[in-house]
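Here the structure comes first, spelled out in structure tokens, and everything after it is commentary.
The chains shown are only part of the set, and none of them has been moved.
Think of it as A and B in the order they're written, each chain with its own count starting at 1.
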Amino acid sequence: MNTYTAAVVGGSGFAGGELLRLLDGHPNFALVAATSRQFTNRTVGSVHPNLRHLDLRFSEPGTLEPVDVLFTATPHGVSMERIEEFQTVADTVVDLSADFRLSDPADYDTWYDGHVAPEMLSESVYALPELGRERLEGASLIASGGCNATATILGLLPFVEHDLLAPEDRVVADLKVGSSEGGAGGGPASSHPERSGVVRPYAPTGHRHEAEIEEHLGRGVSFTIHAVDMVRGAAATSHLYPEELPEKADIWQAVRDTYDDEPFVRVVTGGGGVYRYPEPKAVAGTNMAEFGFEIDERNGRIVTFSAIDNVMKGAAGQAVHAANVALGFEETAGLGFTGLHPVGSP
Amino acid sequence: MNTYTAAVVGGSGFAGGELLRLLDGHPNFALVAATSRQFTNRTVGSVHPNLRHLDLRFSEPGTLEPVDVLFTATPHGVSMERIEEFQTVADTVVDLSADFRLSDPADYDTWYDGHVAPEMLSESVYALPELGRERLEGASLIASGGCNATATILGLLPFVEHDLLAPEDRVVADLKVGSSEGGAGGGPASSHPERSGVVRPYAPTGHRHEAEIEEHLGRGVSFTIHAVDMVRGAAATSHLYPEELPEKADIWQAVRDTYDDEPFVRVVTGGGGVYRYPEPKAVAGTNMAEFGFEIDERNGRIVTFSAIDNVMKGAAGQAVHAANVALGFEETAGLGFTGLHPVGSP
């Protein structure tokens, strides 16, 4: 069993903290460094109390020694500025920001403030392993898929891959997400008194993840996000209007073909009990995604449900999963935690 | 100022408790009795701690003395069984259940278990005052609109009333609701450990409120409900696909025409700050509804947001509002509470 050295840039954020946890427990990685501008020289455990057992202090960004793999969990815009430095430090860079997720520089002009290293966009490989592993193998610059895009794409993939949905068919993706999506910084809207108990539309039209979904799913969706009262979790309810409703058996066939061999997608088949549909609670703390669907004959609609932990399958877990594929490790290495029951909103 | 006597059947439930609070503080009503099968002879305050100051005990159903107005907040199916008795007790009956909301008995066969007093369906008047007051004036049997239907209808009304939406245009209504919708009884799925932090699809297709919306809004919608972590509140996000997107000014005109004179609808116009769109938190404890919208040119979509307190505007508040109209009181009588800030999830 090979061991690769790994470091995390931006280790004091939420995704950074999860990367530290996952790498610390990973059989193929040796975690050697974590940077944080704000918490330089503080112990990792002073920021992430679950990591108080780690004998590691945050180092200053810019002081990184060479490692085999570098995970970068900085705010959007930082990685594109520092990509050259990152690639000097490590042969394999896994970036968790949006900076290398789109291949067309023009999209960064449309959705962001442009791109300062547009030439790298053709080199980066988008990582949502359920879309295909091949391109990830041996990749040197990996752009780990975004949380909302991941939840949405996984709710639609069986239909798109198996031609149960035409490009012109309408799709609404209505998302409900937790407060950890706002990051460790937080502003007034993220303070507990204002953020508790909300159903709050967030960027209800024109959200940047539309571009990411469109490029990697290969079709557009009408996308709207709501903040709800949980810390971790992203749930997408997608409303699909195919020209003609497929047979239920054909949908099941498509779902099985798409997900039966996926180690991190669980198809929820209804039945009795409390947990009949996908829920973020059921996958909190894990790298699993749940998928389920219902057919609405009356309205000519298919409703699909997909749920992930945004910090895991939507960030740190997906990045480690992608690194596992890229480096030839066991796909599930370091990602074995199966979650808790009962659980509030982890 | 006239004072009418009032009683509440089913006073130990959540809507019943709010009726008691509202009637106790209402300038035109004298609250004289409340029934509860389960809590007979117990003080009202032993069930509803906010009403500990009330000198009133629950009486047995069936022991009601005549009153001017009877509010019935029993589980669905009870009112249709007891309507004759209710009408003997009071000239005006305001029913909060679904038993008299649909006018066609066949709909009760389709969506419920049939109706045992179908002849009353033509006498009952559906109460969502924003749909029109005239029919409510002097009505003797009022069917107060349901919470999810109310939230949905208010999010679509300006478009339907002003022909900005054709009957065949697709509309998705994606709702997020609080745990009080499950009532005071609760089952395993309502227990705190299981219900906390959820995004849980609930009857995601074929929900009974579709029939109520269809009849009273005059068009169908694709309807899906999700339980989220709040106690009070129902928020509808509606995704509209008109054949052609109207001009923004035309939408504003329709919204103003529809809601400017409504005492219980507040149009939220965005702007800065934390509260840019309608939110259940902002109306919790009140009879207000909030309405807002965005145009999504890219996807040919209008997104509307409507938020209510399901126990108030979706139940007890709406019932009192309807009674105010029916009896010729000031429309806002007894409904003046404006809500709190900050607030968790009242």
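Basically, a contact is a pair of C-beta atoms (placed from the backbone, for glycine too) under 8 Å apart; a residue touches a chain by one contact, two chains touch by 3 or more.
Quick caveat: nothing in here was measured; it's all calculated off a predicted structure.
Of the identical chains in this model, 2 are shown in place, and the full complex in the file is built from 4 copies.
Just so it is clear, only the chains that are shown with their structure count from here on.
Centre to centre, using the average C-alpha position, chain A and chain B are separated by 38 Å. Those residues of chain A that touch chain B in the shared complex are 170, 172, 174, 176, 188-189, 193-194, 196-201, 204-206, 210, 220-222, 224, 226, 228-231, 233, 235, 237, 239, 241, 274, 276-281, 294-296, 298-299, 301, 303, 305, 307, 342-346.
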